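I'd like to ask some things about the structure below.
Note that one protein chain is taken out, while the other chains of the complex remain in position.
We call the chains A, B and C, going by the order they appear; numbering starts again at 1 in every chain.
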Amino acid sequence: MDFSSDTSAPTHPAVLEALAAANAGNAPSYGDDAVTAAARAALAEVFETDDFDLWMCASGTASNALALSCFCPPTGAVLCHEGAHIAVDERGAPEFFSGGGKLQLLPGSQGKIDETALRGALARINHDFVHETPAHVLSLTNLTESGCAYRSEEIAHFAALAHEHDLTVHLDGARLANALVSTGASPAEMSWRAGVDVLTFGLTKTGAIGCEIILLFGRARAKLAELKARAKRSGHMPPKMRFLAAQATALLQDGLWLELARAANRSARQVANVLCAVDGVSLAQPVDGNEVFVTLPDALADRLLAAGAKFYPWPDGSYRLVCSWVTSEAEIEALRAAVASNP
Amino acid sequence: MDFSSDTSAPTHPAVLEALAAANAGNAPSYGDDAVTAAARAALAEVFETDDFDLWMCASGTASNALALSCFCPPTGAVLCHEGAHIAVDERGAPEFFSGGGKLQLLPGSQGKIDETALRGALARINHDFVHETPAHVLSLTNLTESGCAYRSEEIAHFAALAHEHDLTVHLDGARLANALVSTGASPAEMSWRAGVDVLTFGLTKTGAIGCEIILLFGRARAKLAELKARAKRSGHMPPKMRFLAAQATALLQDGLWLELARAANRSARQVANVLCAVDGVSLAQPVDGNEVFVTLPDALADRLLAAGAKFYPWPDGSYRLVCSWVTSEAEIEALRAAVASNP
Amino acid sequence: MDFSSDTSAPTHPAVLEALAAANAGNAPSYGDDAVTAAARAALAEVFETDDFDLWMCASGTASNALALSCFCPPTGAVLCHEGAHIAVDERGAPEFFSGGGKLQLLPGSQGKIDETALRGALARINHDFVHETPAHVLSLTNLTESGCAYRSEEIAHFAALAHEHDLTVHLDGARLANALVSTGASPAEMSWRAGVDVLTFGLTKTGAIGCEIILLFGRARAKLAELKARAKRSGHMPPKMRFLAAQATALLQDGLWLELARAANRSARQVANVLCAVDGVSLAQPVDGNEVFVTLPDALADRLLAAGAKFYPWPDGSYRLVCSWVTSEAEIEALRAAVASNP
Partner (left out) sequence: MDFSSDTSAPTHPAVLEALAAANAGNAPSYGDDAVTAAARAALAEVFETDDFDLWMCASGTASNALALSCFCPPTGAVLCHEGAHIAVDERGAPEFFSGGGKLQLLPGSQGKIDETALRGALARINHDFVHETPAHVLSLTNLTESGCAYRSEEIAHFAALAHEHDLTVHLDGARLANALVSTGASPAEMSWRAGVDVLTFGLTKTGAIGCEIILLFGRARAKLAELKARAKRSGHMPPKMRFLAAQATALLQDGLWLELARAANRSARQVANVLCAVDGVSLAQPVDGNEVFVTLPDALADRLLAAGAKFYPWPDGSYRLVCSWVTSEAEIEALRAAVASNP
């Protein structure tokens, strides 16, 4: 009953098989190899475009910070939700990589930015007023940090607002697969077709060992050389790049990544159902993906923990339970049994 | 005939087996798992001490820069060889991670710091003279960037000089294994017993996919919390840490890493012998490890490249050929044949 | 009728006289001169202590950022009011000087931090949770950005809370003189006796050309060497330091600085009275110092501006009028006349 995080899950066997396949003999370092070329081809197919450039690294924090640092100068700011991973959970990585840029935090329910707050922040941008820090980037997260999904139309709407003020639009897609299967949008619809300029696309939580991809779409491709230089100097240019690429291809092939996300989402709904069947339990957030935020009586929470369930309290007073591709029927049943057991 | 770099080599099969073994079920994120505990135990045995702390990341550049940034403040400098990897090949990573610290470059043959130059630099340190940047760290590299090995006595001598001036001693051991089997020193003799405070110990070039370990010895352990915070904010805190740890254990167990380094060193000596048998070819540097720096007639270099040998010219006018654990007798023989073929 | 800012005021004649007096012959650079020694003596008398170190620079932004950067590491955060000058008006100076540290913004009326919000932020500090950024400094501002004054007891109360969590307490005193004459507190009571560890004490807005002083009290003195190194590398170590010191001494002597602040505060109350006599005008904030924040009917604001009054709208919808030591009775009367004139 491990609902602690989707990063405590193992990697999918197809990933290990792909590593072994990629290990045949020598290959050029730093991405000039056939395995990396195959990953690019897989991404082109998945995103239905060839108008993109990419960089891969093992860390979601790094992929976010690298992406932001190419578009937000040290004298600028990034607009994001006040609960965004980049704001709360990355120990200042965006500030570090950008050379001291700012995050400008916006409120909003379900982890989504409130539109009025966004419009206000955009209206206040004044590049001619040297004393204040103007926003250069809008960063959205899907799934949000509350486990909810923006629909692609919402992304497109916010991106259009941001573009009116010449901002770059970044999407943190650490759980993009979960958002896609939840909303039914295609990867293209949720990214470049919605106006996303730079996407950090995570496969680690979906089932990789550690594989995060930065995608620069369209005019954002002009930043590729800077992105690579920043990746190099931050230690995110692995010489044996093929082993990152192999992970990507293994998951993208035949839609495995979406299948794994679908399983995780389904498990999360089951967890929600099991818990909400109890009097006094209610969802703190809609369950759009693989995360369940519930309000639990303390006694119940203690009982579940005592029964071996792993999950964490959340700063808002709720509890978070996360499912992954490996969450099993047996774990759900064990949770159901623990819920049902007499206190 | 791939002598381009030891990073173009595949990973050793034992590493892939270890990844598979580490993949059994869920495990805590961020290093609180049994696989990581086992790696620590293996390191304790290899380094014959328990008085150390460690951090693992996938990148040698990052491990160097993280280590240096914990001991060199933004207002300070690191003494290193003018050809050191941290100075030449990391695109400013030390300056980035340290917040704008300096590298103070020292000359010396064989990639080793000249003792007179080192003594001069140490003597000029004046913390009371605010206008100039005082050195806080001495960084040595073994193997050096010229493929030569410091003996552990040399390390100890330089470390003692540095400690007299209250510097921290860093050893960049990206090719530590090659230096150990070359000199016969034990890991302990080449590190903490020689006065090394912080070691960045690389296994990637030895045979891992990507596994570099920062070891803080003795009083340097006081920096562990800072090291972790810096690792987090630079994207070098992989959630699925067990897959880094598994690589370390696989290679450290039963001395596999030293065996692989021994094979690479042996191949390098064979390459050197093959080349030096030709008139007009001479070693540019002693071959202490798995790298061969030779002065070749242009015609010969062209012929070898045309025959399919992969290697690069070096800034000093020589050519560099690198061997790895996977360099085969067949490759050596093919090189011999290419050398022997009539122009 | 210039109510635009206290920085549009000229310098007091005593300052120019002091510059001329300081200009007698050569003097050692960088603060090793008699004029600087005299300024230190004046500060010791004003603050009733000798347990302090100091640095002077011409910029309030720099003095804040330098002070914060000595106590907040790149991996840490500064707690401050969401409207604080360091957060809103310094174009990211604290992030720049600290190497990418964060500001954690807290709400509160009158520009004062809300105590509940402060307690909550302090309670959430967890140095062992590497993913989130722990606060290292509490920064207060007096006068606040809303023109209000913390009493020294309030400073002491908040400082005590911060010290319980091992934070350093910083006071941004760009308008310290105005706060002192408003509350009746002595400089000592408002600073080190209240638990302030590091004070940035501004004289520019009081009547200098440009003179801001960083005062390290008690245990904070341990940071003097770091402060000087950071001042040097940020270009805040003027070789002809005596001309900064002369400004300080001129204003501190015989309480001139307090006299000037008293005049500015008095003018502000007169401005407030003149405006509030009109129907539909009300104070947006209490007038504790030399700043008046009023809610004005648009027609009245336009009429005043048309009559030559200089002042600015404020982001909260009010208007800000600032008085300085040089604000004259004639200006107040002109404002009264403009208010009274038929629309």
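Operating definition for what follows: contacts are C-beta pairs under 8 Å (C-beta built on N, C-alpha and C of every residue); 3 or more make two chains touch, one makes a residue touch a chain.
From a predicted model like this one, the values you see are computed outputs, not experimental measurements.
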Contact partner of the left-out chain, one of B:89, B:153, B:254 or B:316: B:89
Touching residue (missing chain; options C:42, C:58, C:122 or C:224): C:58
Identified contact with the non-displayed chain, of B:133, B:168 or B:327: B:133
Which residue of C:55, C:96, C:257 or C:293 touches the chain not shown here: C:96
Touch residues of subunit A, complete complex, unshown partner: 30, 73-75, 99-100, 127, 130-131, 225-226, 228-230, 232-233, 237
Interface with the unshown chain - residue positions in subunit B: 74-75, 77, 88-92, 95-96, 98-102, 105, 124, 130-133, 315
Residues in subunit C touching the chain absent from view: 2, 4-5, 7-11, 13, 16, 19-20, 23-29, 57-63, 65-66, 90-93, 96, 204, 209-210, 229, 232-240, 243, 326
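Everything that follows uses one rule, which is that only the chains that are shown with their structure count from here on.
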Chain centre separation (subunit A, subunit B; CA means) in Å: 34
Approximate Å spacing (C-alpha centroids) for the pair subunit A, subunit C: 42
For subunit B, residues contacting two or more additional chains: 229, 232-233, 237
